[in-house]
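A protein chain is absent from this complex, but the other protein chains hold their places.
Lettered A and B in written order, each chain numbered from 1.
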Amino acid sequence: MLTTTDPPPVAPGAAATGDAVIETTALTKTYPGGVTALNALTVRVAPGITGLIGANGAGKSTLIKILLGLLPPTKGRARVLGLDCDRDAEQIRTLVGYMPEHDCLPPDVSATEFVTHMARMSGLPAVAAKTTAAESLRHVGLHEERYRAVGTYSTGMKQRVKLAQALAGDPRVLFLDEPTNGLDPAGRTAMLELIARIGAEFGLSVVVASHLLGEIEQICDHLVAVEAGRLLRAGSLTSLTQSSQLLLIEVADRTADLAGELGRRGLEPRPSGRGLLVPITDESTCDVIRDAVADLGLALARMEQRRHRVEELFRPAELAATPAMPATAETGVTHAS
Amino acid sequence: MPTGVIHDLGYQRYTGDRYGRAAIVRTLAGYSLRSAFGLGRGARAKIVPAAVFAIMSLPAVINAYVVARGGSRAFPYDTYSYPVRVVLMTIFLAAQAPELVSRDLRHRVLPLYFARPLRPADYPLAKLAALIAACLIVLDVPLLLLYVGTIVGVHGGAAVWAQTTALLPGLALGLLWSVVLATIALAIASCSGRRAFAAGGVAGFFFLTWVLSEVLGTVATSPGTAVVASTAARVAGLVSPFTLLDGVRQWLGGTSPGVVPDPGRLWGAGYALLLLALVTGSVTVLVSRYRKAGAS
Partner (left out) sequence: MTSIELRGVSRWYGNVVAVNDVTMTIGPGVTGLLGPNGAGKSTLLHLMAGFGEPSRGELTVGGAPAWRRPDVYTILGLVTEGESAYAFLTGAQFVLASARLHRLPDPEAAARRAIGLVDMVGPMNRRISTYSKGMRQRIRVAAALVHEPEVLLLDEPFNGMDPRQRLHMMDLLGRLGTAGRTIVFSSHILEEVAEVSGTIQVMVAGRLAASGDFRAIRRLMTSRPHVFVVRSGDDRRLGAALIGRPAVRGVELTPDGLRVQASDYGAFSTDIARLARAEGIRLRELLPADESLDSVFAYLVA
């Protein structure tokens, strides 16, 4: 009989102390020439995985430079892990791992060599840098390809190398700028899973800057939405995607019949896209719907509790309206491959 | 009863020592010094440094042969490899200065460095230290070879001491050359991320100033222009770093004939000041460029 010992319990995700990972107070940066990249930005980033959306290029790069202490703010203050960005910049830089948006890898070195060098640039001694680099490359999923020159890599592999160099310095917080840039759907899924795993299991806080609301909703615990250099909204994903007390019902056909029946049973359905939106009056609403569908012998394709979406921050449209599908005939063809 | 264990391969924090900024900068300099000789890159990267070093060492090798045959030292220490050394250093710097700075500019690696615990100004200074060291190796190691090849053929402490006292100024001059040339070359190379432009800029600057200085010097020494000639020759010497360096050598007391005539006390001091200005100017350009890159 085999007995096994379970692996030791995973260290709790982010410190549950509630200390802000990043904190800015009325942070403002104006460049000569009048461009205001940040406008009295006041925000608190909690531990965990936080999405940063809506910041355009100038705002993002200005913010990261101020946080790394490379640029002084025009007004206001910023702190990272409790350290002041102006005074303690160098210490902050030992604690932050940064993955830039743009290509930043020299093509003629191997991933191993590059990540090891970057680990040494983070202050790790030679041997520790080697082993930490090897581990980082393992965590991001690069195997024997790590010994080849980076110039031969696909976009997905290059993004992983960028992530590995950010991890290899043993940071406490990661700043990932558009990590899925240029990746195809499979690559995006893999990268998002990796980031989610890092946030959950590695004990690091992660800030992901992205324009893609879908992926923010998928992996982030918190959200900071910025527009034109100032804070648009900040909060936890759960608070921003709360239920809207509406049920979306889709049946294969005879939607109108269902609407009539639900009306007769005291609900107020209204058409939406290919189905009906029904306000939830109380606990029994879904039972009424279930019974109506069963009685009419309808094929139930979807019953979904509508939630608010992050998209609403940027499009104050009626929640009820799902975009109308174009009136093209729905045919599909799969080609034998 | 058989047992088994599953080992925890999860993410582990690093709990050992971390080096501070000084050590990191030293590491960067060491890494760059290796790159200056093509170590850690492919074979192609080693060709130019290896060839330059080989040709620079050739006189020392020949000397060893001569001494073994019973002759005396065949080449001077302080003007070792003149004037070929001008060509060799131009080639070396045009090839390797871009390797150190243009490459990182081109591939936009700098943000990764700036996000680390070193200051933006540390980066160019580390690269500069590396290039100076590389030039020093190329210039002074052959001198040491010359020295070693010679003293195996001499007898007596006095003779060895004589060789040593002759060697030391040569080594010092090698250091002076390294500092001046590396600084200027790096400042020029840092203007472009494209290897070809940077190399062209470095080679162009050293080559053109050298040619110009030669031309002016030839004009100055044409017969029949005695007094004006010496001033003109001294002015010609201002144009190229190589002539400035040689002029300063003679100002400092070097007596072997070189590539320019002796500038004399006053002009020699002027040469030295101009060199100082060139070096400080180049360093300022370098540091301010990278400080801006960090903040922009």
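Following the convention adopted for this analysis, contacts are C-beta pairs under 8 Å (C-beta built on N, C-alpha and C of every residue); 3 or more make two chains touch, one makes a residue touch a chain.
The structure presented is a predicted model; accordingly, all values stated were derived computationally and were not measured.
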{"item": "Shown chains touched by the chain that is not drawn here", "value": "A"}
{"item": "Contact with the hidden chain (one of A:G54, A:G69 or A:P269)", "value": "A:G54"}
{"item": "From A:T152, A:Q245 or A:Q305, residue that would touch the chain that is not displayed", "value": "A:Q305"}
{"item": "Hidden-chain contact residue, picked from the options A:A133, A:V150 or A:L183", "value": "A:L183"}
{"item": "Hidden partner chain, residues of subunit A it touches", "value": "35, 53-58, 154-156, 182-189, 211-214, 227, 252, 286-287, 289-291, 293-294, 297-305, 311, 313-315, 323, 325-326, 328, 330-335, 337"}
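Throughout what follows, only the chains that are shown with their structure count from here on.
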{"item": "Complex contact set, residues of subunit B against subunit A", "value": "1-8, 10-14, 16-21, 23-24, 27-28, 31, 40-42, 103-104, 107-109, 111-120, 294-295"}
{"item": "Subunit B contact footprint on subunit A (complex, rising order)", "value": "1-8, 10, 65, 68, 70-71, 90-91, 93-94, 96-98, 100, 102-109, 113, 117-118, 120-125, 128, 132, 135, 139, 165, 169-170, 198, 201-203"}
